[in-house]
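As you look at this complex, bear in mind that one protein chain is not there, while each of the others sits in place.
Moving on, here comes chain A:
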C-alpha cells in the first residue's frame, strides 16, 4: 500500500448547498500533500470529513487501506485553521488533556510534552495560562499538541499564520523532520511559495470539484509553456527584436541585468528546439541570460481557477 490516504468520490451537501462533489484524492505515504483552492471551495469540509468531524453523504475514505473508523482518531493530527485553546486553563494541564483525548496515557503525554517543550524552548510556560501568552506562543503549543501523539497523518490548515518569519521557519523545519520520521502531511494553505517549497503532490479544489491533482512536478510539466527568458547584448536591439518577432512569439521580459540588454520572453512552437534558439541567438550577440520559464504554483492556481 503506497497511499496512506484515499478519498473516493466523496460528496457532501449542506441543505441545498453542495460543498463537495465527488472529490477523490490520493495521498502517497511519506509525502507532503498540498490541498489548494480558493476560499469556500470545500477544502475545510474535506479536511473535516477526513477527521470524522463531518460525515460524507456519499463516498468513502480509506486510511492505510482501512475504511475510516473511530480508531483512526489517534492516527491523525489536525491543526485547524480556526484554532484556539481554553483561555483560563494552564498550558501544561491543557496540553495533557488534549493529548489524553488523542489516546495517550497521562504519563506518556507528560514525557513527550516535556521533550517538545524543551525542543521548542517553551518549557517555562507550563504553568502559565493561555490568556497570558501571545498569539504566536499559543500557536506553538497548538502545534505541539497536534503532533504529540505521533500520528501517521498530519493535517495542517494554514500552519504558519500568526508566526513571525523565524518561528515560521522553525515550524517548517519541524514539519520536514516529521515527514522524515515517516509521517505523511496534508497541507492546506493560500501561501503558494510554501507549497512550491514543501509539497510533493497537490490537489486543487474549486467550487466543490477537484479540478487538478498529481505530483507537483507533473502538474508543472503539464502547464509547461515552452517559453524562455532571454537576455542578449547586441548593438542594435530593435533590429534583433524585429527579426525574432518574425520567427517566434515574443513578449517583453523583466529581470535584473548588469548592462542594457535586450530582454525578451520567447515562446517556442512544438517543433522548435531550445538548442536551435540558443545557437541562433549566440550568432547574434553575447547571451547573458537563458532560462526556461516554469509556471509557478501561483500561476497554475490562478490560471486553473480562472479557466473553470
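Basically, a residue touches a chain if its C-beta (ideal position, glycine included) is under 8 Å from a C-beta of that chain, and two chains touch if they have at least 3 such contacts; residues count from 1.
Note that in this section contacts and distances are computed from a predicted model.
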Chain not displayed: protein name in its UniProt record ("Putative tricarboxylic transport membrane protein", "Transglutaminase-like domain-containing protein", "Deferrochelatase" or "ABC transporter permease"):
"ABC transporter permease"
Given that one chain is not shown, which residue among A:10, A:61, A:85 or A:262 touches it?
A:85
In the whole complex, not just what's shown, which of A:40, A:103 or A:182 touches the removed chain?
A:103
Positions on chain A contacted by the hidden chain, ascending:
14-15, 48, 51-53, 70-71, 73-74, 76, 78, 80, 82-89, 97-98, 100-103, 142, 145
